[in-house]
Each structure stands twice: as C-alpha cells, then as structure tokens.
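For reference, the structure is listed below as structure tokens.
Every protein chain except one is present and positioned as in the full complex.
Up next, chain A:
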Amino acid sequence: MVQPLNYFKETPSQTAGPYVHIGLAPAYAGFDIFENNFSNVVAGPNTKGERIKVKGRVIDGTGAPVRDVMLESWQANSEGKYNHPEDSQDKAVEDDFLGWGRICSDFESGVYTIDTIKPGSVPGRNGAIQAPHISLWIVARGINIGLQTRVYFSDEASANAKDPVLNFVEQADRRKTLIAERSEENGEVIYTFDIHLQGEQETVFFDV
C-alpha cells in the first residue's frame, strides 16, 4: 500500500443545451431579469486601441450555421496586458476594459459579432512573444464540452509567422483556420472568422 494522493476529480462537462441563453444571456432569450447583463461589448469608451468587430458564423458538419451557439472571448488590451492579477507586466489596464465578452449568434442568420479593440502581442512561454490573438470558448446544444480556439489577425503576418502556437500546428495549411480576414465596411474594421466544427476546413481546436 502507498499513501493516497487525495486529489478530487474535475466535475464532468455537460452540454449547454438549447436554452443556454436563458441563464447566461437572458435578455437575448427574450426576457428582462437582471439589471446588469453581460454582452459582446468587450471594451468601454475609455479603452485605448483600434476599434474592431470580429464577425462570423459557427458552421456544422452539414454546412449549416449553428444558430443557437454561445461564445465567450478573452483577450489582452492594446498593450498586451490582461486584466488579471497574475499578469505582472508593468503596463496599465483601462478601468472599463475587462477583456471578456459573451456573444450569442443571431437566431436567424447564425452570425456572431464581438465588439472590441485589437489586442497587442502578449508574452508566451520561455520569453517567446505571441502574436495578437483573442481566445474563444464555444458552447451549444450538441457540443458536449466547450471548444477552445484562438482568433489571429490577417494583417499581422510577420508576428503570426513567429507565433509559437500557430507554428505548433503541424499542418501549415490548417493554420489559416485560426486567422481572421481583415476588411473595412462603412468605416468599421471587420475581421471575419468562421468556425468550422467539422469537415475539410475544420477549425483547429485546442486542449488547453
């Protein structure tokens, strides 16, 4: 016999189901209950940086958009600092920048939109630098455990080329599933980022 290790086991995941909006975005489910609602607006008016929208659809194995998906985004500010006590970089975080957003796709079109600022580069492991990116967590009916991926930016080609995570994707062709395409529409900067759950264009998902 040896001493027991006495670790607890993680609570298993279960799907967020079709009614995830009622709990996590009730205003979107069609009713008014909380005074404060979380939203897809990640940066307040005092947050510095380039205003951008990340837009796209989550697409299932038949090619149809997933119209009941919910995403959460997590990112650093324009200087590459996370609003978190363990980010010890000597940089400031704006008081209206949490860095986190909760996003529901449109029930009809399936399009999701993150209203944010473009993040800066952030430190990687062992002194490496990571290209600007937004982390995403995706849940929906039919998804048994939240999917994690990252959004990189098409106009950061040289930073992307050196990014340790992008370079870790063995099949170079699959790296493009992580890169959002920049465009401008009516003076707004839009990055288009479709997420493919299955198929030839399947997005790279991470076990973090």
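Criterion: a contact is a pair of C-beta atoms (placed from the backbone, for glycine too) under 8 Å apart; a residue touches a chain by one contact, two chains touch by 3 or more; residues count from 1.
The rule is simple: contacts and distances are computed from a predicted model.
Colleague: Look at the options "Spermidine/putrescine ABC transporter permease", "Disulfide reductase", "tRNA threonylcarbamoyl adenosine modification protein YeaZ" or "Protocatechuate 3,4-dioxygenase, beta subunit" and return the one that UniProt uses as the protein name of the missing chain.
Modeller: "Protocatechuate 3,4-dioxygenase, beta subunit"
Colleague: From the list A:Q3, A:T62, A:S158 or A:N186, pick the residue that touches the absent chain.
Modeller: Answering carefully, the residue with contact to the hidden chain is A:T62.
Colleague: If the hidden chain were put back, which of A:I52, A:C104, A:I117 or A:L147 would touch it?
Modeller: Final answer for the missing-chain contact: A:L147.
Colleague: Tell me which of A:V54, A:I103, A:I117 or A:V139 is the one touching the absent chain.
Modeller: A:V139
Colleague: If the missing chain were put back, which residues of chain A would it touch?
Modeller: Listed in rising order, the touching residues are 6-24, 26, 29-31, 33-36, 38, 60-62, 66, 68, 72, 74, 76, 82-87, 89, 98-100, 107, 122-128, 130, 133, 135, 137, 139-148, 150, 165, 168-169, 197-199, 202-208.
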